[in-house]
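Here the complex is missing a single protein chain, while all its other protein chains stay put.
Going by the order they are written in, the chains are A and B; count residues from 1 in each one.
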Amino acid sequence: MSTLVIDKAGPTRKLGSMSRDRAWALRWSYFFLVLFAIFFLTPPLYMIITSLKSSAEISAATNPWWVFHPTLSNYVELLTSNQFLRFFWNSAIISIVVVIVTMLISIPAAFALARMKFWGSATLATGVFLTYLIPDSLLFIPLFKMLAVIQDLTGITLLNRWYVLVFIYPTLTVPFCTWIMIGYFASIPKELDEAAIIDGASWLQTLLRIFIPVALPGLIAATIFAFTVSWAQFLYPLVFTTSVDQLVLPVGITTTLIKGDVFNWGQIMTGALLGAAPPLIIYAFLMDYYIAGLTAGATKG
Amino acid sequence: MLMADVALRKVVKRYDDVEAVRGIDLDIADHEFIVLVGPSGCGKSTTLRMIAGLEDISDGDIMIGGDVVNDVPPKDRDIAMVFQNYALYPHMTVAENMSFGLRLKHYPKAEIKARVTEAARLLDITDLIDRKPKQLSGGQRQRVAMGRAIVRNPKVFLFDEPLSNLDAKLRVQMRIEIKKVHQKVRTTTVYVTHDQVEAMTLADRVVVMNKGRIEQIGTPNELYHKPATRFVAGFIGSPAMNFIPCRLEESGGKLNVRLTDRISFPLPPARAARYGALPRNDGLLLGIRPEHLTESNAHLEPGVETFDTVLDVTEPMGMETLVYFSLDGTPVCGRVNPNAGAKDGAPMRLAMDLNNMHLLNEETGVVL
Partner (left out) sequence: MADVVIEQGGVARTARPRKARSLRNMLGRKSTVAFFLTLPLILLIGLLVLYPAFYSLYLATLNKAMTKFVGLGNFTFLFKRETFWMVVKQSCIFAITAVIFKALIGFIVAHFVHNIPGKKQRKWRGMLLVPWVIPPAMSTLAWLWLFDPSYSAFNYTLSFFGVGPIPWLGETFWARFSVILVNVWYGAPFFLIMYLAALKSVPDQLYEAASIDGANWWQKMWYVTLPMMRNIIAITTLFSLIVTFANFDIVRILTSGGPLDTTHLFATWAFQVGIQSSDIPLGACVSLFMVPILAVAAIFILRDVNKRGNEA
């Protein structure tokens, strides 16, 4: 090392040009990343900026990128509005129940598909993956009609009821969660369950005390996925619910805060920001799990 | 104390059309250390897994302690197993790993603690008891895996190539460790390995398997000195035994063995009596271990014959030198004193100890 420093005319020049190239590459990378970051972050930042403005400041058409008289009145108004809190509550309860239902369906199914070879198990695993590729926009019309028919037949109110979403959302969450849990379970060495069998564990004990703890990162990733999908779902609640007290956040904000041509942008942005907050907070704290879940779909298969 | 002998009666394992194990009979005595050895795919691991109950048996019976356990699930067979990749539960500490089976059986806490402490002391892992497997070295993980087996106090220990993930030095160390543990706990042990040195050093009796069948069962010395087949003779011992095509001849009233046109040795009297009835034709192999092919010296024992050859390659090993040459195209290896002056490409006079020779039927591979 010391000889290199002394012998400046020699090999260090080569080394220097290498690191100079790298330094420039890094500088350019930063430059473009800043540009892209501006592109990617403008909408959320603009949400924050607008949410801090009063209606008067917005309609005064001053510089839209700056807040001259910051106020929290939009936040106060929404967070004390029973209607908005109702949306929030609906979203929260639906998402949490959906996560639980998803896990109760996905984990046992993934365990069976990953570890118990049975007739049709391979086909079922492929089918699960294909189901994941079926979009909501293909099913909302027949589902709507199905609910209407069942409602007529049984007399149970299904349309315009938030709880029906608890049954519908798992169609979006379960296939993907099952798929990635199959991947995580399959990556657990076979000897681990054999050791558990010899230790005297039943299959249920093997699942609860070995598989779930060992595949916990996958479980967290799947949970995050199920929650964010449920929270963000827009089409199904838009179709299946209409009364104000049955709406979830995304639908509630877009339909009730936009009244005819009267756009109260301060409140809309505040509502949107509050609606985006739960997934963003989860993301901020569990980023690695979030990304693991995102990439698992393609890399685990 | 319950008897913990293991018996296999005509045990067969079929996967679809393939017979992995083709009818094995084996009696393992209480306290015995048995090693199943053979090349990969010989059915040794399958046999072990059938004893463990991890594989159903296609035919035959397996008995532990005198009871047929064919349909008994692994947990009720009172066995413990050590896996090749250790199979430690990654989310549990060492103590939790070791006590998992006992906790599932709802043993009293005090007894669990006592047993874990005792096993940890025995294996010298007391300091590691609260660590997770990730924080342990390969050797330490191996000890924990053994600890998990010991705390169960089972009738039978099953080891499935437990040392093959360790580096060479550690393997020797752990080998000794396993032997020590067995001397202390005296539990009946079935141990699977593909390494014949491990088999020889550990076993009370070695079971050599090949292509789903047992080739030979015997103590390490029996296998080494009295192999029953060419497979066993070639598999046990390193460097492997030489097999040289040969022919029996009568000359001057004595029985000779002819290796090449040039080289023919008179058999020692004991051997001549044993092989006297054999046909005098080709189709025989002379089996001789490298250590019985040494440099010639002035005081030759009776039955030791010399011949001249030209060495191809020599390999100095320190305490000995391996010499390679060929007899009529058959490569042969010998073991000579490092001071005997063996050189690549140089001529040398070697001595063959015919008192330790074997004669094999080339076609059937049976040692005659």
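Simple rule for what comes next: a contact is a pair of C-beta atoms (placed from the backbone, for glycine too) under 8 Å apart; a residue touches a chain by one contact, two chains touch by 3 or more.
Predicted model, so just to flag it, every value in this text is computed and none were measured.
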Contact with the hidden chain (one of A:54, A:121 or A:256): A:121
Subunit A, residues in touch with the chain not shown (by the definition above): 25-26, 29-30, 32-33, 36-37, 39-44, 46-47, 50, 58, 61, 63-65, 104-106, 108-109, 111-113, 116, 118-119, 121, 124, 126-131, 133-146, 167-168, 170-171, 174-175, 178, 203, 228, 231-232, 234-235, 238-239, 250-251, 253-254, 263, 265, 268-269, 272-273, 275-276, 279-280, 283-284, 287, 290-291, 294-295, 297-299, 301
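Heads up, the rule we're going with is that only the chains that are shown with their structure count from here on.
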Rounded Å distance, subunit A centre to subunit B centre (Cα mean): 56
Subunit B-facing residues of subunit A, complex: 189, 191-192, 194-201, 205, 209-210, 213-214, 216
Touch list for subunit B against partner subunit A, complex: 52-54, 73-75, 79-81, 83-85, 87-91, 100-101, 104-105, 148, 152
